[in-house]
Each structure stands twice: as C-alpha cells, then as structure tokens.
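All protein chains but one are shown in place.
Labels A and B are assigned to the chains in the order they are written; within every chain, residues are numbered from 1.
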Amino acid sequence: MQNRPLPSRLFCRNDAAMAQPALIKTFAAMLLSATCWLAAGSAFAQDAQPLKVLRTSFRVAETGFDCQRLSDVYSNDVCAQIFDTPLEYDYLARPSKLVPSLLREVPVPEQGGLVYTFRFKPGIYFAADEAFKGVKREIVAADLEYSIKRLVDPAMSSPNSWQVDDRIVGLDELAAKAKKDGKFDYQAKVAGLQLLDRYTLKITLKKPDFNFLYVFAMPTLTPLAHEVIEYYKDDITAHPVGSGPFKLVQWVRRSKIVLERNPEYREEKLDTTYANPNDEWDREVVKSIAGKKLPLLDRIEIYPIEAEQPRFLAFINGEHDLLPETPPSYAAQVMPNGKLSPTLAAQHVRAFVELQPELTYDSFNLDDPVVGGYDAQHVALRRAMAMGFNRGQEISIIRRNSAMAAQSPIAPGIVGYDPTFTAVDQDYAPARAKALLDTYGYVDRDGDGYREQPDGSPLSIEYKISSGGLSYLMLSQLWEKSMRAIGIRLNIVTVQFGDLIRDQKVGKFQLTGAAWIADYPDAQNFLQLFYGPNTGSSNNARFRLSAFDKLYEQAIAMPDSAERNALYREMNRYILAYVPWKLGVHRSYIHLMRPWVKGFKKHPMYHSRFKYLDIDAVAQQAGHQ
Amino acid sequence: MNLSTFVMRRLLHMIPTLLGVMLLIFVLFNWVGGDPAYILAGKISDPKQIENIRTQLGVNQPYWVQFWIFIKQVCTFDFGRSWATNELVSDVLLTRVVPTLTIMVPVLLLETILAVLFAVLVAYVRGTLTDRMVMLGCTVAMSISFLVYIIVCQWLFGFKLGWFPVQGWSDSFITNLVRYAPLPILLAVMVDLAPSLRLYRSFVLDEMNHDYVRTARAKGLSENTVMLKHVLRNAAIPILTNVGIALPGLFVGSFLLEVFFSIPGLGREVVESVNRSDFPVMKAITVYLAVLTMLTNLLVDVLYRWVDPRVAFK
Partner (left out) sequence: MSSVMGMPVARSSEGPWRLGWRRLRRDHVAMWSLAITLLFIFIMLASYTGLIARNWNAEVAASYAEPTFDKVTNTDIHSPIGIQRPEAGPPVDISDIDPLAPRYQEWRERTAKIQAVQAAQAVRLPLGADQWGHDVLAKTIKGSEISITVGIVAALLAVFVGTALGALAGYFGGWIDTLLEWLYNVLTSLPYILLILAVAAVFSRGFTTIIMILGLTGWTGIYRLIRAEYLKHTDRAYVRAAQALGASHASRMFRHILPNVSHVILVQFSQNVVGFIKAEVILSFLGLGVPVDMVSWGTIFAETQEELVLGKWWQLVAAGGSMAILVTAISMLTDAMRDALDPKLQE
C-alpha cells in the first residue's frame, strides 16, 4: 500500500465570502493556495500520516445494503458498520450485554413487559448525502417509527418482518390494510407506536415480551431517513445512509466493498466498564484503543471470496490483514494440536478462537409416515439413527476437531445455555442403535443387508441436500456410511437450493441437514424452532408436542431467571426424548490477524465490529517489505 | 446472390433460432429452475409472505403472459432487475463482461499467435523426433483436466513461489491487466495451446500437401518463402475460421477460472444465477449470448467468403 497525502481540501475550507476589497481577497487567495500547496507538498515529503487501511474478506458474498429487505449475514454485517442501531452489544462484556447506542438508556420493560419507552439522544446526525439537499439531518424518534412501518410494508416482502410481526399493537392491521389498498399509508397512526416528543417513542406490545429489545440491536430496525428512501427508490440497496462510524464509498458487487470513516461521526470512546482484567484480549483492546476517539480506521476494504483456497492464501500471502473464519479445512494447518503453527507464530500472527452461537443439525420430518410420529416405534427409529451416526468422525474428519458436540439446541454463550447439560442417546453408539432397531421390529428379513419396517414393507429414507456446492457432500457421505453400517438404507437426494428451502418449509422431506445461528442471544431464538404453531414458518421439523408448547409459552412470558432455566431444561429433555433433530455440532472458528491489527475481540453477535479496530500503519508498511 | 441478400437471409434465420432459445430457457426455468421465492423469504417465513414474493416477482401469472413479457423484454433489451440483488440486469451484464473480456481477449490473442508460430515451426520439422515429441507433449497436456491445472498452478505460482497474487480483482483496468490477470491468462493459454497447436499443424500440413506447394518448390523458391508466403496465407483461412468459432466463447469466459480467481465475470455470474434461481439474469445472459453467437457466426461466414473467392454465397 503506498502513501497518500491527506486530501488538501481539509486545509482549504472556504469560509463564507466576505465583502472585502478585491485586492485583499486576491492576496488572501494567493496566501491560502500557497498554504494548501505547501501542506500537500509536506504531506508528500514527510510520509506524515499513512492511512490506516484494513483489508479483509467475507466467506460468502453480500447481496446488498438495504438491510430491511435482505437478510443474509454478510450484507447485515456491512450495514452494521454504516448504520447505528438504538441498542448495541457491549464490545467486551460476556455473555452479551445490551447497552444503549442511539438511545439514552436501555428501555426498561414497563407493565410486565408490555410497554417500552425509547428515548433518543439528541444531536446525532445522518451522514451527509445528496438526498438531504445540503441540510444536516438529525435522527429523531419518528425515523424509528418509519423504519418499523417499512419493515411490515407488504411491498417490501421483507424476510425480517418476523421481528415485529404480531407484536406491536395496531401494526399488523395497518399492514393488512396496505395489502388491500395496494399502498402503505406511512402517515397513519399506529396505536402501539406513540411519539411522545421529538426524541421519544413509546411502543406497546400485544403480549408481554422480555426479548423484544434484542431486535433493536440488529440493523433491520435502525432509524431510516425517509428522504433517502424516497430519493433513491429501487437503488436504495446501493445507497445506505446511516449515522454510523463508516460510509460506503465503493461497491463492486460480490467482489469488493470499500468503507471509509464517517468524518461527522459523533464522539465515542470505548466503554471499559465490562473489561475483564484476566482476559488477554480484553487487556490488549483496552491498551490499544481506550481513550481514543472512534473509529480509528480510515478505510476498510472487504473482498468477498467464496472459494476456500484463494481466501486462505490471500491472508497467508499478506494481501489481507484479517482473516475472519479461517476455512475449517485449514484449521489443522493453522493450529495443529490447538497451538498456533510455528510459521504463523514467527510472523506474530494472532489467532482468536471463537465458538460461535450456532449449531448444525439434521432435522426429521415429524409428519412423515416413515420417520415421523410420536409413538414408541417411530421414536425408536429416530433414536437409533441418531445413535448410528458417527458424530465422532464428523468432528474429527469433517470439522477437523474444531467443533463441539451439541448437547441441546441451545448454543454456548447464549442466555439460557447450561454448560453442565449433557445429552443422552445423541452420541455414536452403533451397538445400542442396532439393539434398539431389533427391539422395535426393524429387522432385515430378506437378507439384503438392509432392515425392513416392522410390518415388512421396505425401509428407505431420503436425506435431502442442495445440489449447488459441496458443503453438505461429505456430511451426506458420512450419513450414508453410518446408516449402512447399522442396516438402514439412506438415499442422498439433491435438489436445487431454492427447492430445498421450499421442501424444508412445506414438509416435503424425511431427513435434511441445516444450521441455525443466533439472531439474538437468548435461548428462545433456538427453542422457537420446536414450537408447534411455528410449523411452516421456522419449525421445519414440524414438531408438535403439547407438553413442549405449554412449557414454551410459560417461558416466553418470563425474564431471565433460575425458574426460566428450569423450564428450558425440561424442554431440552423432551427434545432428546422425541428426537425431532439429530443434534450436530457447535463450530468453532479461528480468526487470524496480522500483528499490526489492534483492538480485536470477536463478538458472538456481530460478524465485524470495525469501529473498535486500529491499524499500526507504520508496522503494516514495514510488514510488507 | 450478393452480400446484402445473404446477410438479410441469415438475419431472418436468426429469429426462429432466437425464439427457440427463449422457449428453451423459459421451459427449463419454469420446469427445473428452482423456486426463488423461498430463497428470498429468509430464515423465518410464512406462506403469506411467500405468496407475496411470488406476486412481486411475477411468477404467479399464467405462462403465456410471462412468455409475452419475455418477448417484450428481448425487444427492448430491458430485463428489469435481478431477483437476488435488485441490481439492474443491464448493469449486471455490462459490469461483468469487462473482467471476462480482460482475461479472454489476451488469451485468444496469445494462444492464436503462439499456436500458429509453433505450428509453422513444427511443420518445418515434420516427421522428425521433435515433431513427434511436441505432438506427444500436446496430447499429454490435453489429457490433464483444467481443474487440476488450476489447483496446482494457483498453489505453485501463487502460493509457493509467490510470483502472482493468488486471487483477486481490482477496479483499475491497468492493475487488473498487469497484476491480477496474468496467472489466469497463463493458465488458459497453457490449456488451450495444445489443441490449437495440433489443429493448426494439421491445417498447415494439409496445405503443404497441395500441388501448388510442389510447384513453388520446383520453381526454386526457398522453404521460408514457400511456408510464409504461400502456405501460411492459405492455411490462414481455416485458422481464422477456427478463431471465429471461438469468438462467442470469449464472452462467457471460463467460469472455473472466475470462481477460483475471484474474478467478477460473466461465467461465474451464469453459475450463480442458476444457483440462486435468478431468472432475469439467466434470461438476459442466455439471450445476449445466443444473439452474439449468431452474429459472430454470420460475421465469420461473411469474412470467410470475402477472403476465399472460390466460395460463393449460398
């Protein structure tokens, strides 16, 4: 990276023209331009302050930056750097803790979790954009009201509308009316969204909800300027305008995203309240960036690279400074035996190992006549299949040991996660699996090596995966082998990605693989995948057990407490008993960075948090020699 | 018949072919194209939302309505916006074609020049051990899969030796040409050279078997003159025909190269649009390529007949 002089226009700001005699004006102009020229020249000469540029990659390409309309992780991640949200997660606190960002304080649940009052900080402005026609635009509570309405606008068909669907009084009725009228009336008043004053919004919910605030840490529910939306119309995905620490300056789709510092970003410094003095990463963060005005980076270049080898080699070769989520295939090379490889250690590369708040799993279809059902015989089939699958090989060979066997659907680091909870009948136990199948009548009667159903009809189960890409290929190979070893015929069926999603949602499958990453750090986000009424929207296993549903409904009306954790434990026991899922693993990722990247601590709920990163530009230049 | 009638006839013939292409891709997409609504609906969705998306995309309308819209789109060159990214499809095509051409045009030029050069050289020494070794080398080179070349060369030249960047693309044309394109271009030339060399060698040898060559030699002309002035001139016709046939392929590029080297080109776009069931992009690329193929074939035919006066317009 070569040096660039600081733009000379920073030193040549023109004040409003003054009514001066022409001569003085001319003289002043000459003096000014001479100064500019000298300043620029000295910047050239001195290598004064090299720009702080971070180059990194995404492992999946982005789609666009209208985060209400799009829901993929990486587009959201870029939005999170451009938009401020009402609330955010504290950078250092673990487990995740909500702290105010645009709001003055975290709203306290009122009336038993029915009402929340949002009080915005005054004096925060959107970044300058031509849509504002030169006016400096302050963020007001009405912008959040507009944003909430836009999320449920039928014309948006937003995949994120579930965040507010059926929660806010009067909102769903307005959306239904908009569907009938063909147009959403943004001026109409919604009973549950009350503007108390310029900076205050009072939200009233239909039912008590103690997890409601989490959605306001996501870039989907950030205050939006309606002028920008109306100005750019369909091009809005290329023109995100927020008040955040960075602005989008260049976008070559699926190839390069460039962010630059927002010069008008408000005063913000690292909050060290929750820093843990015993954590080495916390110590480094505090040492590097405490007390400094954020953001520290001048420019960020993000390169989406979906192929593993090029993305990995780009970091190793020095083309990139930060490698988030090292491809698992190279994990053993980067950290053999759990320690950083000598080559990388010699280059002072640092590695952050993170157990992400997610899990992989294989889902049965509980409505299927062969594998579904709640009676002992069918439960036995699913339990046997779960025990027949060689999860040990999945972890050691496919995941290269960078994974933890999941004991429940709840991921580590999530509120409600119990580190002592150990599952039963989910680990590899082929003898028990075979014995169980024998007990319940799944025996091989015709000697072809595969078992039949208890009534004698042939047993053949389909494992459905997507045809594009090799991601589930090895896993499906392992499934086929494991099932063959216990005598169950498993056919791997590949379909187009879009069709796979559809088949999973409408229940046209027997067994399929998937993964779920936390949208917010509460166990409810995972357990809602088993809630009966969610069948067809997020409950793809179509699990409908009234005992489970009753526990779930009790739990969502409670805040985090020992009683709620007891309910979660009960729900987990039902899941283990009826096996709607074969639990997979929680994957761990290694994030690599060069020694000149400072201030890094991977937050489980964010993919990137660039406003806290710093680059030692001198060391970076030296490193490239 | 004369030139203009010939061209007119051929242009008219293009219409049923284009309609056939459109019909084919329309049938293929609606039959096997995958359902885009579910991809767009996200992690948590309900049937109401899916219906909503379907209506927005226009896939709920009867087939003949959709096909009529398709015809209108082809006539106006406006395919709307991508279903996945909401980008204007025309933008998609224009921005993707530049990287593809940045790779493919140098490849074609280099590969043709080198192949002709080596073909002539080898024809000089036809029948000798050198000739046979070169031919054997070509055959062996052709037997290795392109995929293997990419994997090994990217690792060897990009990683082990560090001569080229492993992947990437920038927005400056010069940077691309000088820094990012060389390794993919080198790979493509390596792979394409062998078959072209074999083919051109056979063209040159065919020419050399003709009577006029014997006459020229009998007249006492040097071997150099015979080769370069007479044989090469005549062999140029089938060589150029071959280059012409390769022209449409220039625009779709090699998707393998683009995927491995992260080049935002048209080939990669085709695969991705199929994976995402992004019909507008698929439609646009297919129609655009079909028209291009037909036009280049026409152009090659016209040039061929202009260059070789023995061939009449039929």
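Basically, contacts are C-beta pairs under 8 Å (C-beta built on N, C-alpha and C of every residue); 3 or more make two chains touch, one makes a residue touch a chain.
Everything numeric in this text was worked out from a predicted model, so none of it was measured.
Student: If I consider the whole complex, including the chain that's not displayed, which of A:L195, A:M404 or A:V506 touches that chain?
Tutor: In the full complex, the listed residue that touches the missing chain is A:M404.
Student: Out of A:A131, A:A314, A:I395 or A:I556, which residue would touch the omitted chain in the full complex?
Tutor: Touches the omitted chain: A:I395.
Student: Where the complex has a chain not shown, which of B:M208, B:A246, B:V270 or B:V300 is the residue touching it?
Tutor: Answer from the full complex: B:V270 touches the omitted chain.
Student: Have a look at A:V190, A:L313 or A:A514 and name the one touching the chain we're not showing.
Tutor: Candidates A:V190, A:L313 or A:A514; residue touching the omitted chain: A:L313.
Student: For subunit A, which residues reach the chain that was dropped from this view?
Tutor: Per the touch rule, subunit A residues meeting the hidden chain are 308-309, 312-313, 327, 329-330, 332-333, 355, 374-376, 379-380, 383, 392-393, 395-397, 399, 401-405, 407, 419-424, 431-432, 434-436, 438-440, 467-470, 473, 476-477, 480-481, 492-496, 547, 569, 572-574, 576-578, 585-586, 588.
Student: Contacts of subunit B with the missing chain: which residues?
Tutor: 16-18, 20-21, 24-25, 28, 31-34, 136, 139-140, 142-148, 151-152, 155, 159, 252, 255-256, 267, 270-271, 274, 282, 285-286, 289-290, 293-294
Here is the rule we go by: only the chains that are shown with their structure count from here on.
Student: Distance between subunit A and subunit B based on Cα centroids, please, to the nearest Å.
Tutor: About 39 Å, centre to centre.
Student: Residues of subunit B touching subunit A in their complex?
Tutor: That would be residues 32-47, 49-50, 52-53, 56, 81, 84-87, 92, 95, 151, 154-155, 158-159, 162, 165-171, 259-262, 264, 272, 274-277 of subunit B.
Student: Would you tell me which residues of subunit A are touching subunit B in their complex?
Tutor: 63-64, 66, 69, 71, 154-155, 157, 159-162, 179, 234, 237-238, 250, 252-256, 303, 305-307, 309-311, 313-314, 316-317, 319, 468-469, 495-499, 501-502, 505, 516, 519, 536-538
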